[in-house]
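Note that one protein chain of the assembly has been removed; the remaining protein chains are unaltered in position.
Right, chain A next:
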Amino acid sequence: MTRRPGKGRRQIALKDRLAPVLISLASVVLVFGAVAWFVGTAEQWPRIQRQFFSIDAMIEAAPGVARGFLVSLQIWLISLVCIGIWALVLAIFRAMSGPWFAPLRVFAIVYVDLFRGLPALLLVLLFGFGIPALNLPGLPKEGLFWGGVALILSYSAYATEVYRSGIEAVHEGQGMAAKALGLTQWQTLRYAILPQALRNVVPAMLNLVVALQKDVALLSVLGVRDAVREAQIYTARTFNYSSLVVAAILFLLATIPLARLTDHLARRDRQRRLQGAK
């Protein structure tokens, strides 16, 4: 067959573009269909389904788990704000040079080493049970509060490092130009370095945001009635695990879009840098 320029050619091009999409679609359906068939026909499947995917149990557990999930979301959002601010303060401490700022710098370094080296769960237990047990006057006594503080302290260590890498990625000439214009160290950070650094760190920060969303569940060990805790309560009462699956679905509904957003931003960032480099 002879190919003529014009319409025919464009149709072929369209077909060429469509073919890979169709192939991947078909292979996905095939593979997952096979898995579903394999699982569905297994001898144990009805038992598994009753235990984990019972629709009745799910519907029954959903309100409680959803209420718990709202608690998780609240803790998550409040912690995020606190982490964003506290880690930025630490990163600024770290970035200040000169002998006068040495104590702040050392504090930030020790802080990051300490809190990055300890498991979040350990901190949650230590703060959430330990501090209320001290009965200190004037301080809150709820495990929820202190557990939240533990998460914030722990995650701030990671976030500080993310900010720091963003600050260090800003070209050193920027700092020199700012200094030559007479800006103080603080003004240099504030007007020249940080606006660029914050833009650099968005993708890495979003990774932490997703990770924190999951680690909020650690507070359930303190008896905080978050999604996981509510699901456990239901499980303990009925010996059915479908409630945990409901909690899992809620977590995924929240984290998957965030993960996609992270990917999208990272890709856009890379493209921008490639364009900048040409």
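Operating definition for what follows: a contact is a pair of C-beta atoms (placed from the backbone, for glycine too) under 8 Å apart; a residue touches a chain by one contact, two chains touch by 3 or more; residues count from 1.
Note that contacts and distances are computed from a predicted model.
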Chain not present in the shown complex, as UniProt names it (candidates "Peptide ABC transporter ATP-binding protein", "Paraquat-inducible protein A", "NADH dehydrogenase" or "Cytochrome b561"): "Peptide ABC transporter ATP-binding protein"
Residue, one of A:A42, A:V81, A:V106 or A:M176, that touches the chain absent here: A:M176
Of A:Q74, A:Q187 or A:T238, the residue in touch with the unshown chain: A:Q187
Where the missing chain touches chain A, by residue: 171, 173-174, 176-184, 187, 191-192, 195-196, 199, 276
